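What you see is the complex with one protein chain gone and the rest in place.
Presenting chain A:
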């Protein structure tokens, strides 16, 4: 037993030591490019040659035979038209220069870059791995015989999904654009919402094998510099093989990985992310996924939706109240039912109690058992519903809901009130999509606690959850603000949402050093005389 543990510990130590050496980018070869084109090509072929989409296009520059060049790219990743028109054409048809000058190396690369290539983004590199990196990012690499440099020309041309409405966040009113998998498209969508020179987008590559581009976005005057510093620090500390989705990043940078509550928000809509940036938060965009992370995240954000801000406040407030109600119902519903019917039958009105007794008298399971069975059944149905292929999905969901529910009651496995309670609970858990995961777990915990010690159990669970929530922080911001610690000015967008003209300040805990959003006083621009004249 001891040997097993010591072996495991030693293994962990080794792992730690090896990974701490590399951080982010792994260095393939320490060599740089050489003068000779043939040598360069050989070196690169060694790395990428086995791939079928690897293309090396050798050509002559200008008229002289000795001016040879090569284009290296991965077809499929690059835009063929651009390569043909903007790179090959000018290079091959231009007859201007003669290479073997005294200062030939620098001269021709410079000249090529400055006056021959009609490509927008050009990078000069010396190391082999930068060349390979460029190829893998969809760029074309230009090598010229005699120059120990390469030009990386950005020519991306892969297929991406078009900008469409995100399926998970549909709105009735508001823009329907959603982020796509391409980082550039996403940053563009964001830029279009915030035509602000203060919008800063910083990138870094994370993930040893995947080298995913991760971009941090924030607005310079509004965001807290400490927050940005912290984000940079945490992202730089990520040491892993792959980053396939923003969820990976989320799990690496969150404050408390053991908490069931999400501390990093996400969104697929540019307008929602733009609004969050304007409040002083920062967004993290990850190449390859449309889900953009926003930090810091507060508990109450789950109850706000982008639509709230596009509509007038009256119905919005009712619906917000409904969201809170639904959330509490979904967490405490089954637990309360179990606690009442098992421990506190005196609290139920007599007529209702008599009905419940009739319904439950034939059921062989205790109330807790019933609640757990129904809960598990519902989770199974939900999970299956997500994975079902569409044509089959419709039929089975109806089968699942109606037949299973009805048959279970008729067969005497569960009581009818329990089916109703679990049904309402389950449906209302989706009203607040952000907290679905944590809600499900909480529901389970509360049900079990209620089954053990009834109302006490629920109270213990609630107090424990509250304590945990109050102590949770997301990137330094307390999770329950503005409720705890109380910030009265920020309550204007928490349980209720005041009209938009009353939202004068940004949330204090996030954008504290630049809180004024709009003019605090409504002033007329015209002088009194002008107004009078106007009124005549």
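Just so we're on the same page, a contact is a pair of C-beta atoms (placed from the backbone, for glycine too) under 8 Å apart; a residue touches a chain by one contact, two chains touch by 3 or more; residues count from 1.
Here, contacts and distances are computed from a predicted model.
Choose one: "Na(+)-translocating NADH-quinone reductase subunit B", "Germination protein, Ger(X)C family", "SpoIIE family protein phosphatase" or "2-oxoacid:acceptor oxidoreductase subunit alpha". The correct choice is the protein name in UniProt for the chain not shown.
Its record in UniProt gives the absent chain the protein name "Germination protein, Ger(X)C family".
Among A:355, A:465 or A:487, which residue is in touch with the absent chain?
From the options A:355, A:465 or A:487, the contact with the absent chain belongs to A:355.
Quick one: say which of A:342, A:397, A:465 or A:487 touches the chain that got left out.
A:342
Of the residues in chain A, which ones touch the absent chain?
Where chain A meets the chain not shown: residues 341-343, 345-346, 350-351, 353-363, 366-367, 409-410, 412, 416, 449, 451-454.
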